[in-house]
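With one protein chain withheld, the remaining protein chains of the complex are depicted in position.
Going by the order they are written in, the chains are A, B and C; count residues from 1 in each one.
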Amino acid sequence: MAQILPLKEAIADAVRDGDTVALEGFTHLIPFAAGHEIIRQRRRNLTLVRMTPDVIYDQLIGAGCASKLVFSWGGNPGVGSLHRLRDAVEKGWPGPLALEEHAHAGMATAYAAGASGLPFGLLRGYLGSDLPKFNPTIKFIECPFTGERLAALPAIRPDVSVIHAQKADRKGNVMLWGVTGVQKEAVLAARRAVVTVEEIVDRLEAPRHAPNVVILPNWVVRSVAEVKGGAFPSYALGYYPRNNAFYKQWDHVARDRDTFNAWIDRHVRGTADFAEFRRSLEGTPLNV
Amino acid sequence: MAQILPLKEAIADAVRDGDTVALEGFTHLIPFAAGHEIIRQRRRNLTLVRMTPDVIYDQLIGAGCASKLVFSWGGNPGVGSLHRLRDAVEKGWPGPLALEEHAHAGMATAYAAGASGLPFGLLRGYLGSDLPKFNPTIKFIECPFTGERLAALPAIRPDVSVIHAQKADRKGNVMLWGVTGVQKEAVLAARRAVVTVEEIVDRLEAPRHAPNVVILPNWVVRSVAEVKGGAFPSYALGYYPRNNAFYKQWDHVARDRDTFNAWIDRHVRGTADFAEFRRSLEGTPLNV
Amino acid sequence: MSDETVPLKPDTPYTADEMMTIAAARMVRNGAALFVGIGLPSAAANLARLTHAPDTVLIYESGTIGTKPNVLPLSIGDGELAETADAVVAVPEMFAYWLQGGRIDLGFLGAAQIDRFANINTTVIGDYHKPSTRLPGAGGAPEIAASCKEVLITLRHSPRAFVEKLDFITSVGHVDGGDGRAKLRLPGKGPTSVITDLGILTPDPQTKELTLTSVHPGVDVEQVKKATGWPLEVAPQVSTTAPPTGAELSVLRDLQARTAKAHAGQA
Partner (left out) sequence: MSDETVPLKPDTPYTADEMMTIAAARMVRNGAALFVGIGLPSAAANLARLTHAPDTVLIYESGTIGTKPNVLPLSIGDGELAETADAVVAVPEMFAYWLQGGRIDLGFLGAAQIDRFANINTTVIGDYHKPSTRLPGAGGAPEIAASCKEVLITLRHSPRAFVEKLDFITSVGHVDGGDGRAKLRLPGKGPTSVITDLGILTPDPQTKELTLTSVHPGVDVEQVKKATGWPLEVAPQVSTTAPPTGAELSVLRDLQARTAKAHAGQA
């Protein structure tokens, strides 16, 4: 049964050094606040899992939290490279970063297998691609009916999955809508699930015309933390838009190791929580 | 792109003798009107597919439309047996009925595999059950990672799937909500999909608090027919409740071959359409 | 003194079915996630929710999660289940993410036949190809029996139901006993109680053979043995099931009265 906790406690309770952690989100509802809290708590040696590692993963990697990345597309969407991710892969800074690389279809299938209690997931995929040569977790099996070659991937079962959602009620039932990516699967596949939300309300109700409403009952969630704006600079449909300027400006911050270090020290490690982080941005190019 | 057609034309266009036909629905939104039209058009030798064949399948089987049934639970829910189904299986009346028998989890997986373009579906299932002894389509494979035995089922790919939904718009986009069973998978797995709806509206909008809204875009549907009350005696959430009395009374109609024949002749074969069928029930024990 | 603890007056009549349903309901731990079949299991699960286990999460295979029906559903997908649910999901998701995903605490099954290792038959009586009675079939049962952390079975006691050998194994309980489940690598621990109209059977911790551990008030051990189609193991100490409390009985009867009224016509 989900506990309602302050974010600091929720992360301290759920995320341990060496864990496999998925902070999921597909452009929408990226759990930035939770990612910052992991940086603040100086977790180390994490295996980070995500289909689309973006700026928050760039920050986690640059801040030295991760030793491995499981992913299928790593970039700053619409802007370009993730410089901290590239620096870790290309130069081993701040430490080496092992890669387990997939295609989206494979990772989505592996998450769904994890959520389904299956040891592996099955897809028509990777045929002819070099990815299986560099990722030994991708195997091929033969269909027992048609003889076709199909890809088989071990289920993804994170120690911890973290997502951001629009709402929870006071019992910890969670509601999200819009682009929900693999968040449901990530939560159901994980041993421990932490959810940050825009608001905790008396009664869960979706706004009129909200597309693709997903509900996660409280008994599949370990903790819920209310963090208003906790997906900034990504967006929360119905709450605030994506701050595209931040994503573009991030390119400048992340290009240089010293600039990045100074930014993380000042704005993340040097702030007590996400609200203070937001205030610390005032007057900087990355402000709202 | 879906055509909006009268039901009679939609069925004539899509359903042919010898086809594999799934009229899906899990208690809710059972496509009774479409099933009646198949009886009226005297289709023969159908392989009927459904997780939960109920009264409409009892009618189709008793009326001699089917030579095979693929299913996982066949009964009159909360009432008892389907007498026409039992008579066909136990006594071969009105003709022999071959059975391909599954468990729900297996059929749901096989439909999902069909919708997914996979040749087979994978589940932890059937272990220790006698079902695989009597259904040779159920095989077991070994997980390439853990060595566990998992069940493998060939994908279900009906020639035609028929569902009933609450609404469509004038372009043939379909909306349903509430208990939606495997309807989405049945439609996406089928070569041809026919949808009957309570109403055709200018703009698809779900009612406030409608749970589990599913949208099927018009380009995955072959035809849409407006049939008000077309799920009677089952229910359409937001439109009318389940007519439990009909289900209970059906037990009496279906017990006896002659009573059944007379009922089908009078109320289904003897009526031009579903509206006339409904009027023909007036004053009978199976009336609304 | 709360209503819960008011003992039934000794002369209050109750039926064997009521005793069975109440005994089954008592086995539900508050807060557990229950996968519920229609009929007796549904009545017991809802009775538990309406008495000592208000935070029980009722899940029906139609895809309704956390449903709180005011009347018992006649079918597994009744509108009231959807309207009172915390969430409604598609059936493939229900079986894959929720049941097979291993997150259901307790599965609640009925049966037409059961054997000494709590394997059950809901498929056919007689030969599969020439059955004397064609039953509805498996439904969700094989995977409920396999994947729920624990399983309860309720059915009426008779030699025709409690048989030496099943005509068809639809869903496995403890297979052939002992470590039969472990050998099949089944995830859940299988049936932990069989609750009948005569008493309660529990698998022996080692052999997994069903053993009579409790008889309902007014039932004697011989009667249960006679209603069982194999030589029934009996625990050294057979307890007597506590009779229904006034509260249990009145909540159950109210529920069934509401249900009967609702199902008389449209519901």
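Please note the rule applied: a contact is a pair of C-beta atoms (placed from the backbone, for glycine too) under 8 Å apart; a residue touches a chain by one contact, two chains touch by 3 or more.
Just so it is clear, the model here is predicted, and its values are computed rather than measured.
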Omitted chain - touching chains that are shown: A, B
Candidates A:Arg40, A:Arg192, A:Arg222 or A:Arg242 - the one touching the absent chain: A:Arg242
Absent-chain contact - pick from A:Phe32, A:Tyr111, A:Trp250 or A:Phe274: A:Tyr111
Given A:Gln3, A:Asn45, A:Ser67 or A:Ser81, the one touching the chain that is not displayed: A:Ser81
Touching the absent chain when the full complex is considered, from B:Leu118, B:Ile138 or B:Val162: B:Leu118
Residues belonging to subunit B that touch the chain removed from view: 1, 112, 115-118, 173, 184-185, 188, 215-217, 219-220
Sites on subunit A contacted by the missing partner chain, in the whole complex: 26-28, 51-52, 71-75, 77-79, 81, 85-86, 89-90, 101-105, 108-109, 111-112, 123-131, 134, 148-149, 178-182, 184-185, 211-212, 214, 235, 237, 240-245, 247-248, 288
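In the analysis below, only the chains that are shown with their structure count from here on.
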Between subunit B and subunit A, distance of the C-alpha-averaged centres to the nearest whole Å: 40
Separation of mean Cα positions, subunit C and subunit B [Å, integer]: 28
Touching two or more other chains - residues of subunit B: 123-124, 148
Sequence positions of subunit C contacting 2 or more other chains: 87, 96, 100, 147, 187
